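Each remark here refers to the structure printed beneath this line.
Below is a slice of the complex: some chains, not all, each in place.
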Amino acid sequence: MNEMRHLMTPMDFSVDELERLFDKAADIEAHLQDYAHACDGRILATCFYEPSTRTRLSFETAMIRLGGRVIGFADASSSSASKGESVADTIRVISCFADICAMRHPKEGAAMVAAARSTIPVINAGDGGHEHPTQTLTDLLTIRSLHGRLGDFTIGLCGDLKFGRTVHSLIHALVRYKGIRFKFISPPELKVPDYIIEMLKAENIPFEEVIRLDDCLPDLDLLYMT
Amino acid sequence: MNEMRHLMTPMDFSVDELERLFDKAADIEAHLQDYAHACDGRILATCFYEPSTRTRLSFETAMIRLGGRVIGFADASSSSASKGESVADTIRVISCFADICAMRHPKEGAAMVAAARSTIPVINAGDGGHEHPTQTLTDLLTIRSLHGRLGDFTIGLCGDLKFGRTVHSLIHALVRYKGIRFKFISPPELKVPDYIIEMLKAENIPFEEVIRLDDCLPDLDLLYMT
């Protein structure tokens, strides 16, 4: 019997599991018609406690393209949250209606609360400034498509490296692969936080901090702009 | 020719009709796959003038699981009601789009107004403090599932018996069945309203009012907590 799993952070999947997931994603992309009925009869609930049109519609489109159906709400004001219903109460009922739930919430940890009460898998579609795992998985998949594999490349990360949630998640996700070298390109006031620098040093992962993109462009295999 | 009917209050169906409805519900529950295309090509409109996530998604999930599709709106602010369009105008057009409509509205009687102008069946999914018939039908169906039949039992109703819309509707629905005995359990300030007590006396339906649940628990076949 499979134990039910949730997707809360990009680290919830092992590198091996991600590899299989990305192989599946590549196969779906190449043979979309073969998957047109893969989710027939299944229902996705999109529970968005704050609007995020692109994220919500990406989940809904994916489910629809796989033959499934969608229920849900697009923001808290059009949900019972506006009259004080808790995330725990909502997810308990949603669990009876849907087969899987993608949840977006402005508060850190909300998806964890939902997962604890849910009887269906919950995907964290962003909980405040905390995590947005499918964004990170998409970044990894894009790198894999462009570079051919995850590993053995020099990647430049350019822009706001201090406050950007997605870039921090991406760094954490990438250090699990072999042969990654980082070039951090940012003005001094938007540098990568110290705790990430310490982590890279502790794990002997090569990195360099520069201010001007031109200073490292020739060294890069990939460039990620925040 | 069938005359079109609406569902405005739980009393709109006779006891015989409810029996057939509950038989059908039990059959759907037991053989969901057989009904996966029962509503192919049909459209449900959910017109929710106030948010009620669980109620709205219960209707939408039901329609989807039967093979149908859903259109609608989740709250007044995302509908043309926000620019003053009347319920009557909206339902007249919705009638051209959908095959059936579930309507939620904060004002008593709104569903009746809609039904009067509609050319498709309207289900009252809650009109203010007035009625919420599918809630009552669900309560009856749950009792039937637990007890095996509707009738010949002692039911305890416990909690706020004064202001609770659902418990009043349930009492009215239950008195139509034979051999029902009520135990009303509430603090004195939340007692069943006098008009209900008068009705029970007039119809010779046995009941007792107590303050502590322990005082009647051994007598109960079923316990309903508000």
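Letters are used for the chains, namely A and B, taken in the order the chains are written, and counting of residues starts over at 1 for each.
Keep in mind that, in the parts below, a contact is a pair of C-beta atoms (placed from the backbone, for glycine too) under 8 Å apart; a residue touches a chain by one contact, two chains touch by 3 or more.
Values in this document were obtained by computation on a predicted structure and should not be read as measured data.
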item	value
Copy count of the single sequence across the entire complex, 2 present	3
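Here is the rule we go by: only the chains that are shown with their structure count from here on.
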item	value
Chain A and chain B, separation of their C-alpha mean positions in angstrom	41
Partner chain A, residues of chain B touching it in the complex	36, 51-54, 57-58, 60-61, 64-65, 74-75, 77-78
Partner chain B, residues of chain A touching it in the complex	41, 43, 45, 69, 71-74, 77-83, 85, 90, 93-94, 97-98
